[in-house]
Every structure is written in structure tokens, then in C-alpha cells.
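Omission of a single protein chain aside, the complex is shown with its protein chains in their original locations.
Now for subunit A:
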């Protein structure tokens, strides 16, 4: 059975597409057949983050409208085996995604042997965002340690808990938090919400903390998902996230201030 994972946030610009590209690549690198779908109709960007923007012929809406077959629209990733991208259309009609149409595409992917289907949600809480999360088994809520992002994340969690298919069936979407653009230095100075604070406010299980890193922009400049950059902390943090997602037990990294280690050992560490 395919697992459907939505990457969502409410607020824009927090790293949904970066996270979708990294997580889907990471799952495929582990040998899982994975599809990643761009739900941001009219503002497609997953293609350029994954360096396949010039290979788009058909898109998600073409498949829904039966103007193309699913296999014609899926773009095979050039870096990793087992990874396929379904781009969004550039039409401005954001209501082009029908619930039945989305369900049909997801079922078809599952029948084709895809193990993971990653749904990259648009920002906001309108139709596209709702369609991206409706069929999800798992939700990855991406947030920055910043008040508007955390507040919007809580609204998205509320929608997942009341409006998703799982919720309608009396079940629960499994929710995870990915906290991006994290700066342990600023947290230590009391200038940024700490990961424990955000976890406490949202009452959601932490999947990963992605530290603020120059490698994220460098990766998107080149269209290489940052998880391929094994030397970067952001890449490593996403690798950990994927490991936890498939059930491995990995201790969280990149949360504490590195240079503070010695002091923590002397004064602070408990147990």
C-alpha cells in the first residue's frame, strides 16, 4: 500500500518545496519507489527545484482532465532511480483539481507500485492546499521558528484533524513537524523560538530540525535537492528526517549550539 505524505505549512516561503524535494529524493535513494506531486497549480516550482523544468511536457491537470496518460506526465529524476516528478500546470484555474481526479491519480500511482507519494502543497488554506492534504496518511508540517509561521501551522493542523479523509473516517493523519531555518545561536541568545517551544505550542512530534544553511540556496540555484549535499548540515538533517520517516530511531542533531558543548558538559547536561 502506498503511503501518501503531504508537505504543508499554511504560510508561504517556509520551505515546503525544498522539503518535498529533499524527502522524496531521500526516500528514493533508500530504494523506495517514490512520486512527488506539485499541487501548486498556476505557480509550479517543484520542477525548477528538481532541475526538470525543461522536461515538462504534460502536467498534473492534463492527467486529471484525461488529456494525457499518467506515465506521459511523470518525469523520471536524472539523479536517483525510483523517483518521479508530476509537475503542476501553469494554468491559472486553481479549481482544476477535482477531488475525484486527484483520487484517481493517487490510486493509479499506488497501483503502479509507488510506495510513497509526496504531495507538495501550495501555501494558504484554499482549494489546492486542501486537495494536497485531503488524502494524506502522513502530514509533514513545515514551520519556521517565527510567530506567523507557527500560528499558521496550528491552523493547518486543525484542518488536518477535521477536514481530511482520515478525519472524516474517524481516524487521524499522522502528523510531524519539520522546523526549518533554525539558528541555535539565535535561540541561545533568546532571539528565536526554540524547538521545544514550537513543539510544545503545536503539540506535534518533531521529525527534524533543519538548521539555517547557505547550502539550501546553493542547492536550489543548481536544481539539486539539498539532501544530495552530504557535507551540508541541512542535507544531513534531511537524511535524518527520511530515516525517522521510515521508522529508524535517530537522535536529533543540529539543535544545540556546537561551541557551547563544553559548557553544557560542565554545567547544564542532565542525566
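The rule is simple: a contact is a pair of C-beta atoms (placed from the backbone, for glycine too) under 8 Å apart; a residue touches a chain by one contact, two chains touch by 3 or more; residues count from 1.
The rule we apply is simple: contacts and distances are computed from a predicted model.
Looking at the choices "3-isopropylmalate/(R)-2-methylmalate dehydratase large subunit", "Cell division topological specificity factor", "Electron transfer flavoprotein subunit beta" or "ATP synthase subunit a", the name in the UniProt record of the chain not drawn here is "Cell division topological specificity factor". One of A:14, A:187, A:207 or A:227 touches the chain omitted from the figure, and that residue is A:187.
Residue-wise, the contact with the chain that is not shown comes from A:154, picked out of A:53, A:154 or A:185.
The omitted chain makes contact with just one of the residues A:66, A:100 or A:162: A:162. With the whole complex as reference, residues 146-147, 150-151, 154-155, 158, 162, 187, 189-194, 197, 201-202, 263-264, 267-268 of subunit A touch the missing chain.
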